[in-house]
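One protein chain omitted, others in place.
The block that comes next holds chain A.
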Amino acid sequence: MQFMLLFSRQGKLRLQKWYVPLSDKEKKKITRELVQTVLARKPKMCSFLEWRDLKIVYKRYASLYFCCAIEDQDNELITLEIIHRYVELLDKYFGSVCELDIIFNFEKAYFILDEFLLGGEVQETSKKNVLKAIEQADLLQESQNEDWGATS
């Protein structure tokens, strides 16, 4: 996978993950172009499209579009399920996830993604194992916060 983007129906980028080195300028250009292309597509259309020399796999969940760019030999259907598994992970972690969770806890969304995908490849497919890793980290955080007392 070359990159993953999450954006809202209004075209606001909520998460971006790049697995290939690109300049900020290129990233912005790609994002603009893809958000436009994907938002212009009608529901019921195919979830895959050719774009430049990549394949785009996207799926909409409520107000959010999840969009992955994969290479020619990569498998479209399994990528669709990568998206779904990520949504499940977010859902499980936040408890019925919504766009606001991802806005206010964007860092968590990135941490969960890193446990699931690394370098553009699936690292761990077990939902249990991914969440265990994140929750362990949260435990570490909470115990430290207690040490720290109330801060804002």
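Just so it is clear, a contact is a pair of C-beta atoms (placed from the backbone, for glycine too) under 8 Å apart; a residue touches a chain by one contact, two chains touch by 3 or more; residues count from 1.
To be clear about the criterion, contacts and distances are computed from a predicted model.
Undergrad: Any idea which of "Aldehyde dehydrogenase", "Phospholipid-transporting ATPase", "Septin" or "AP-2 complex subunit alpha" UniProt assigns to the chain that's been left out?
TA: "AP-2 complex subunit alpha"
Undergrad: When the complex is taken as a whole, what residues of chain A touch the one chain not shown?
TA: 13, 16, 19, 21-24, 28, 44-50, 53, 73, 75-78, 80-82, 84-85, 93-95, 100-101, 103-108, 110-111, 114, 118-129, 133, 136-138, 140-142, 144-145, 148, 151-152
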